[in-house]
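Every protein chain of the complex appears in place save one, which is left out.
Let's turn to subunit A:
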Amino acid sequence: MHLAVYLPLLPPVAAALSARWLAARLDPRAATWLLTAAALLLAAASTTALGLLAIAGLVRIPLVASLGRLSRTALAGTDPTARLVSLAAGLALSAAALTAARALWHRGRALLAAAREARRLPGTGDVVILDGPADAYTLPGAPGRIVVSTRMLAGLTGPERGVLIAHERVHLHARHHWFAAATRLAASLNPLLRPLERATAYTIERWADEHAARGCGDRRLVARTVAKAALLRAGGPRRAVTALGIAGAELAAGGPLPRRVAALMAAPPRRRLPLIAAVAAVLLLTGLCTAEAAGDLEDLLEAAGA
């Protein structure tokens, strides 16, 4: 177990640095799948690497070695893993397991609460209109429901309402909450993957935006609806709004909402297969490294057990 075991600890750094860049360039649907898969695989790989390092240290403890009938001299002679590294890996692994368990518990509870609420909402259709401040969201469930507040509806025109509902229906039908839950789990196992969780949250919204845009055939209408709805939530646009101004560059440098609007005001995203293939290749390599490191440890334990 040499270099291979440390390699899976590196790609999360690269992923963290490139997640936002990828999210801005890839087709949002492909990006959501790719980023989610990357987050899960990298989390699994780095957790496995920590586990391997911890086990390598654990078997050197005399009691553990004698329980496993392992030869301590054989272990000491072959494995270069330093005790401190193993100890650190063991601690990191325990922390990861704890935060992951907590994340699963909280997300599970929140999803169950949402599903229960979705079931108890009045009416039988997928869209529910509730009194209240301007807001609109999808409650995941079986079936999930779309909640739109009266004040949000009142602030939008007919076509804009159509865009909002079309957007939320994509969340419902594509089960976007599972992508969000998967990246949450990955980021809880490895905090370096948090940018991937944020990037996926962004591409999920972009996926729904693009779908709504294809449905109505008017990207600027979707852009305007997003901007208007955001202002409605923030207290309402000051005047009647009918058109979009200012350049996309300023928007593209802003937060997630301005970036969504900027993307809608630009040309539709392309698929960019070479970029997807490159990311997939890095993921594959990481997986191979992890398998290699696991194989090394197995060989070592076998040799020491002889």
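Everything that follows uses one rule, which is that contacts are C-beta pairs under 8 Å (C-beta built on N, C-alpha and C of every residue); 3 or more make two chains touch, one makes a residue touch a chain; residues count from 1.
The rule we apply is simple: contacts and distances are computed from a predicted model.
Can you match the unshown chain of the complex to its UniProt protein name from these: "Multicomponent K+:H+ antiporter subunit C", "BlaI/MecI/CopY family transcriptional regulator", "Phosphoenolpyruvate-utilizing enzyme" or "Putative aldouronate transport system permease protein"?
"BlaI/MecI/CopY family transcriptional regulator"
Which residue, A:Ala23, A:Leu139 or A:Ala199, contacts the hidden chain when the whole complex is considered?
Here the residue in touch with the unshown chain is A:Leu139.
Which one touches the absent chain: A:Ala56, A:Ile204, A:Ala263 or A:Val279?
A:Ile204
Which is it among A:Gly90, A:Pro258, A:Gly287 or A:Gly305 that touches the chain not included here?
The single option touching the absent chain is A:Pro258.
In the full complex, which residues of subunit A touch the absent chain?
Against the missing chain, subunit A presents residues 106-107, 109-111, 113-114, 117, 120-125, 128, 130-132, 135-140, 147, 149, 164, 167-168, 171, 176-177, 180, 184, 201, 204-205, 208, 224, 226-231, 233-234, 237-246, 250-251, 254-258, 261.
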